[in-house]
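Here the complex is missing a single protein chain, while all its other protein chains stay put.
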Amino acid sequence: MVYCSPTSLIVGTILLTAENLSCIKQDRLLFSQLNFSVSAGNGLYIKGENGAGKTSLLRILTGLSQPAEGSVLWQQKDITSDFEEYATNLVYLGHKLGLNGNLSAIDNLVFWNTVNSIDDTTDLYELLSLLGLAGLEDMPVNRLSAGQQRRVSLARLWLKPAALWILDEPFNALDVQAVELLIDKIKSHITGGGSLVITSHLDMVTRLNCDVLHMEYNI
Amino acid sequence: MIRVLNAIVKREFKLAFSGSFDFALPLLFGVMVISLFPLGVSPGPEMLQKIGAGVIWVSAILASLLGLEKLFREDFRDGSLEQLRLSGQPFAVILLVKVVVHWLITVGPILILSPLFALFLNLTPLMFEALFLTLLLGTPMLSLVGAIAVALTLSLEKGGILLALLMLPLFIPLLIFATSAVNNAQLQLNYNGQLGIIAAMLMLAIALTPWSISFAVKVSQN
Amino acid sequence: MQFASLSEFFSMGGYGFFVWLAFGVSFAVLIGLYWLGRWQSKKIKAGVLTELARIERIKAARKARQNKSIDQGEVTQ
Partner (left out) sequence: MWKWLHPYAKTERAHQLAGTLFPWFALPGLILFTLGTVWGLVFAPADYQQGDAFRIIYIHVPSALLSMSVYASMAICGFIGLVWQIRTCYMAIAAIAPVGAVLTFIALWTGATWGKPMWGTWWVWDARLTSELILLFLYFGIMALYASFEDKLQAGKAVSVMAMVGVINLPIIHYSVEWWNTLHQGATISKFEKPSMAPEMLWPLLINLLGLALLSGALVLQRLRNEIVMRELRRPWVINMLKEQ
């Protein structure tokens, strides 16, 4: 398995392309004919009111949902043609954190590392203390607060050298320090040649110098 | 790949046996259903021997239904299933491993305690042998086919009764052949035919279900 | 013609009750299904009107909100 580590990409190459995407949820057309691309060293900030379909769009970009029309391309190839390869280049943080509440932060991350075939070189304890979770590493995740749980899930951004980050409201429940930490991490990811698709209701994202896609609530 | 599967197996066992007795609930449920029958029908040893195979199999089906409900549910709710799908590993294989481990954890105890059931319902040793073999070959099929329905109802709040409505009709052939095998054993007849049919159904399930389960999960995640 | 008289036809050789019960209920169920479909289609038509009204409300609310934000000098895309 070959990783597309962010640094190996030339800034400006188009990585992710959305072609004519449209999405229907509960018989309502959320969006249609959406075209955009995200290149290496660039981010896309998706803005829009509740119910505009931001999360649905993000899930389509990850390949978890199928669009009603159109396709998502990764380096000019349809993601469904080799989904496993696409997935190795992707970190997705959604509304659901993907952490089992009965397992500790360490157990969760070690498991995630293994299934993602990431060799354990990072010191997880060090990483978790960087995220402000020192001393909570081996506590079952459901005993942590919402913000702490989200920090655990953010650790994935440090662990997997993926070219594309798709982050759905990553700042939710985070305190100021954690927000700053995450913004720094995202900035270094982008300057390192990675690319990013992000939604947020916070204006923090304007500091990231991203392209903006405004989605309207479609009746 | 082996490392990944190993990690999944370990995680499932850890979750099943860490503190909670959830894994034993289907077994307890099965034992209780079985012990209701002598009370409800008649405690006469001959009567029990006659209905024994059917009772044990119906209880096994209900118990595995109860156990299956939990399969995937927690992982779907907390998003682990999404992360697994985005892990770059073949999703169908991962899910198949989860089903197999789930079968070991919830149905395994039922198999181990099946001598007790045979004792309760006055089955002869020959009948027990047939019962054990049919359970061994039949219950994996229950788990595999049931997993499709479970995966389809993941995103629904009220899974339980709908799940029963979807799955129970599909299990009728298994019930018929399994009980008839045990009844044959009671009459000291050959029951290889029935076992063969159950084995064939299991093979068919192994061949077709992994793909269907992963497709069904994807439908739920959509 | 197998029956000499009408009353003989209705009695169906003594099985009249069962034969007419079988046919009667079957016809009733089929006709019932047809009428259910008719009734549904009427209900849908009524539903469309409420749906259209809802869309109008959303549009109006959005317009009002846009006007307000323009008044406050916000830039909207």
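By letter and in written order, the chains are A, B and C; residue numbering begins at 1 in each of them.
Going forward, a contact is a pair of C-beta atoms (placed from the backbone, for glycine too) under 8 Å apart; a residue touches a chain by one contact, two chains touch by 3 or more.
This is a predicted model, so every value here is computed, not measured.
Across the whole complex, the hidden chain's contacts among the shown chains comprise A, B, C. Only one of B:103, B:128, B:177 or B:191 touches the chain withheld from this view, namely B:177. Contact with the omitted chain, checked across B:1, B:119 or B:156, is made by B:156. Mapped onto chain C, contacts with the missing chain fall at residues 1-3, 9, 12-16, 18-19, 21-23, 25-26, 29-30, 33-34, 37-38, 40-41, 44-45, 47-48, 51-52, 55.
Hidden from this view is one chain, which touches chain B at 145, 148-149, 152-153, 155-156, 158, 162, 165-166, 168-170, 172-173, 176-177, 180, 201, 204, 208, 212, 215-216, 219-220, 222.
Take chain A: the residues that touch the chain left off the picture are 20, 22, 24-29, 32-33, 68-69, 219.
Note that only the chains that are shown with their structure count from here on.
By the count of C-beta pairs in contact, the leading chain pair is A-B.
For the pair chain A and chain C, the distance between mean C-alpha positions equals 45 Å. Centres computed as Cα averages put chain A at a distance of 37 Å from chain B. Multi-chain contact residues, meaning those touching two or more other chains, do not occur anywhere in chain B. Interface of chain A with chain B (complex): residues 1, 62-66, 84-85, 87-88, 90, 92, 94-103, 107, 111-112, 114-117.
Across the complex, chain A is touched by residues 3-4, 7-8, 11, 14-15, 18-20, 74-75, 77-80, 82-90, 94, 221-222 of chain B.
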